[in-house]
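Excluded from the complex is one protein chain; the other protein chains are retained at their positions.
Chain IDs A, B and C follow the sequence of writing; residue 1 opens each chain.
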Amino acid sequence: MSFKASVKEPVITLSAGPVAAYPSILQALSRPVQYDYDPWFQEFYEAVARKCARAMRVKEPALILHCEPAPGIEATAASLIGPEDTVLNLASGVYGKGFGYWSARYHKDMVEIEVPYNEAISPKAVAAAFKKNPGIKIVSLVHHDTPSGTINPAREIGKIVRDNNALLIVDAVSSFGGMDIHPDDCFADVFITGPGKCLGGAPGLTVMAVSDRAWKHIEKNPKAPFASALSLKDWKDAWSRKKPFPFTPSVAEVNGLDAALDQYLDEGPEKVWHRHALTARATRAGIRAMGLELWAKSEAIASPTCTAVRVPKGLKDTDIIAAARAEYGVVLSTGRNDTLGKLIRIGHMGPVAEPIYAVVAVTAFGGALRKLGRRVDIGAGVEAATRVIAKGKA
Amino acid sequence: MSFKASVKEPVITLSAGPVAAYPSILQALSRPVQYDYDPWFQEFYEAVARKCARAMRVKEPALILHCEPAPGIEATAASLIGPEDTVLNLASGVYGKGFGYWSARYHKDMVEIEVPYNEAISPKAVAAAFKKNPGIKIVSLVHHDTPSGTINPAREIGKIVRDNNALLIVDAVSSFGGMDIHPDDCFADVFITGPGKCLGGAPGLTVMAVSDRAWKHIEKNPKAPFASALSLKDWKDAWSRKKPFPFTPSVAEVNGLDAALDQYLDEGPEKVWHRHALTARATRAGIRAMGLELWAKSEAIASPTCTAVRVPKGLKDTDIIAAARAEYGVVLSTGRNDTLGKLIRIGHMGPVAEPIYAVVAVTAFGGALRKLGRRVDIGAGVEAATRVIAKGKA
Amino acid sequence: MSFKASVKEPVITLSAGPVAAYPSILQALSRPVQYDYDPWFQEFYEAVARKCARAMRVKEPALILHCEPAPGIEATAASLIGPEDTVLNLASGVYGKGFGYWSARYHKDMVEIEVPYNEAISPKAVAAAFKKNPGIKIVSLVHHDTPSGTINPAREIGKIVRDNNALLIVDAVSSFGGMDIHPDDCFADVFITGPGKCLGGAPGLTVMAVSDRAWKHIEKNPKAPFASALSLKDWKDAWSRKKPFPFTPSVAEVNGLDAALDQYLDEGPEKVWHRHALTARATRAGIRAMGLELWAKSEAIASPTCTAVRVPKGLKDTDIIAAARAEYGVVLSTGRNDTLGKLIRIGHMGPVAEPIYAVVAVTAFGGALRKLGRRVDIGAGVEAATRVIAKGKA
Partner (left out) sequence: MSFKASVKEPVITLSAGPVAAYPSILQALSRPVQYDYDPWFQEFYEAVARKCARAMRVKEPALILHCEPAPGIEATAASLIGPEDTVLNLASGVYGKGFGYWSARYHKDMVEIEVPYNEAISPKAVAAAFKKNPGIKIVSLVHHDTPSGTINPAREIGKIVRDNNALLIVDAVSSFGGMDIHPDDCFADVFITGPGKCLGGAPGLTVMAVSDRAWKHIEKNPKAPFASALSLKDWKDAWSRKKPFPFTPSVAEVNGLDAALDQYLDEGPEKVWHRHALTARATRAGIRAMGLELWAKSEAIASPTCTAVRVPKGLKDTDIIAAARAEYGVVLSTGRNDTLGKLIRIGHMGPVAEPIYAVVAVTAFGGALRKLGRRVDIGAGVEAATRVIAKGKA
């Protein structure tokens, strides 16, 4: 690499994503770039789409969009939400809120349930919304609102949505692969994830499971984009080795996705989820033992894939992050938009969803505070984390 | 890789793109995936945007979109073309024609110059169009219409466009990096390319040079997308290490782009263009010596980065391609849409823009025809190719 | 890479080895370097040793030495040949002859059968040698004497050696993996190969199958090295996950070897041999059609993994090689020692053991001669090669 930076590369990245990739995925990214119309690649692509489906525990090969999930979610809004649709938008954080803006470009009207960004959506409120607005056709839920590090009860909400015969979009970008959530678990009609978070891959793709009900709705949507970056339809059949691609797929990213799925399936999803959860639990214990406050209102809704910590009064988030980076080479994340400045996020995704990184996180966080002049008992933090780990490993 | 295909991976890929990537780029794709908000990555990203600019010989850091060029061009249409704009669309091939459909979503009206898809746009016709339609505000030109393998006179056309005070979009996706073309050469206001063709990288990014005049027009366009996959504005300042990314950049692709630019600049652009041109010339000589017909009406407009060969009467393009693949493991490309079935394309892009691959192409093409029962003098083809090479190397 | 060379990297390498590695092996070389005493690595190492055995079609896990085969063969001489041993050295080329010098450091005496370096050892001569020297204890045979590109009849010779109750060393470095030869086929007691030739891997390891008979002889050899680079004994049990390594294994090379074996076994040995043989046959046809002379006295003994071509009178080998490199970026090999200056070698090993590379070789060779002022009918050469390929693929 000819580039020489003025700062050192990080030592350990505990970001909320993009996350450090597994070695097997980095190797896969360096596979030859094959021609998309060659029969080998067409067969490979189909196999990857099918492997996505196996990981998501659905039958139909996945829909892969060749962009990272943010535009993938935008495309979902554009494709699914028609001019006659009433949308119920569930906003427990920045990403949930943000979906409403995209929705507004396409829907007839929108009902929104918004809760403070350290709380979760209540299934009861969803049920009540349906009662009040029987015309709701589409519901959008962010399972893990990453900028808050909180989890919504997708299963319960999904059940209600299905019972009310509406379509459910679930953004599971930063939860799938790190915890037990799949499209059918939560009655999702469009389930959106990607390789760059808990699967420990590179960002650059959107992986989706789209139900037949959703496809039918898209077909009927007169405004659903085609020949467009915002189109789901264009790619509907592209998984098939016999069908052309609407435009060039990101070959290297598909190579990486293939390896990300192997990594996940070969280790065993249950084992992967367990180490995500254990790392998060240990981190939370350590953070609290240092006298810091978790952002999530209750541990029950704290994400197993990302721990949000309230910024101590009198300190700036960016100073803490800079101090952890300078002292330990450890990368942490700030909040986003409304949570920016209020919290710091510690990612537990992919290869760093391992208990030892809870210790790393606690130390780097505590060390940063100390560097900024605060008295922090890092030892107590690490002790607490290790005790959780010892129990979790027993 | 756990995937086992029913067909062998190709031996040599001479496609029209995605192309085989240089080894240095494959290695770069396996660099660690860094967190986009980390200062190291922000500095790196800026350096890559500046390096793009150096390669394109412009001053401003490049605009990088995190999708392959097709949606990148769509985004250009969406961002640049406003509801008051008259567009002159220049169509000498499938991609040129296609731009008109995107334009139609945004423009007030459109003038189109269309020529047979084995010919080039005449600058005179462009001048005449301006005379007849002085209101033309935006002109779109595909420099190398890949599905035809033909080159348009971008410099001459660009001069006319600029003299008429209109804005010029140049799709140089499959010409930049393989021949002498840069934004300022052709007065392009939006110059679009990507790493996956002549730069020999992976597909998955769009690299653009956008003039101040174009940015001003975008700013004034009331319909220019924002917070969208179709937005150029979102990414305008993202190159700066001090500015946030609107959504997650494709980190691995940026790593690859960095190496693609090093590969190009370190070898020396003039040397790179020379081997593209020589390989194409040798290929054309070999193809003709076997009694086959080039698609391009004249060699003068045949692309130095891709040779299109007319499908011999009585044969099917896909049969020829399958035969070359089966007999030699060599990958060739069909046409697209209107040129589909009529021609076969031999790519000379990136690492296979080396004279020996002209011999490979001629042999694989000739061998395929022979396998399909035609009498072909492969020896004559190779002889002709080698004589061109010997002269070109002298 | 910070290194900037004064010459370009080659375009295509058709050397006699080290050869271009398969992409899957390059990827494997970039796997994490694991600690040799970690249980994961110990288990992995054992699996690789067993996979070597599967490829060599023997039962016992292979002996892996952490050096390329030349010192591996020296270690074999040092370990196996004791001060009371009479050795029969079979020399049909530079490597065969060379073994005698190593042998001389350890043996009591040596009988040598030497034939011109473009001929093969006759089994009859071996039988006669035993008759004349019933005390022969150890026989050394180079299966493919790479500097000559010729193959010895290992099966027939091996049978005679076994019948005479002697021990047989077979150097199959550049034949195993590219043709049908395995330890038991030829009654080898020490069968030596490596990943850097027909397996298309990196050089840097020696892979051996050692029979119980050979181990017993080594055990009895009072001079057999231990705690030494020349020791086979040190590594005898190192394949076992339960046994320590005498010194640090070359972890990255073991990673590469693992992938090389997968590449070979997954494709299927018979298919691999077939494409080696077909490429060699096509190359020979092409070379002869250009009026050039093969080095091997008869095609029957010409190696399917390397074609040696006599240097045309009046020309220098190095000039031909430099011309092929300059004109086409194609790498060929000279001879070694006694064959140096007399022949040029075209390797057909690993990823370039594909018929299209016969065309590449013929063209580059012919083009080089033409550049040096000779009249050569490259077309005829390529025609001849393609006809062989067409038949072989039919």
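Please note the rule applied: contacts are C-beta pairs under 8 Å (C-beta built on N, C-alpha and C of every residue); 3 or more make two chains touch, one makes a residue touch a chain.
Bear in mind the structure is a predicted one, so any value in this text is a computation, not a measurement.
Note on the undisplayed chain: of the listed residues A:Gly149, A:Pro225 or A:Pro355, the one touching it is A:Pro355.
Contact with the undisplayed chain is limited, among C:Val19, C:Ile151 or C:Met290, to C:Val19.
Listed by residue number, the positions of subunit A touching the unshown chain are 1, 4, 8, 11-12, 23-24, 26-27, 30, 266-267, 326-330, 354-356, 359-360, 363-364, 366-367, 370-371, 377-383, 386, 389-390, 393.
In the full complex, the hidden chain is touched by subunit B at residues 2, 23-24, 26-28, 30-32. Residues of subunit C in contact with the chain left out of this view: 1-3, 5-10, 13, 15, 17-21, 26-40, 43-44, 47-48, 66-68, 70-71, 74-75, 101-102, 196, 201-204, 227-230, 247-253, 256, 258-259, 262, 266, 325, 331, 333-334.
Here is the rule we go by: only the chains that are shown with their structure count from here on.
Of all chains, the one whose Cα centroid sits at the greatest distance from that of subunit B is C. Between the Cα centres of subunit B and subunit C there is a gap of 44 Å.
Touching of two or more other chains is recorded for residues 1, 8, 26-27, 30 of subunit B.
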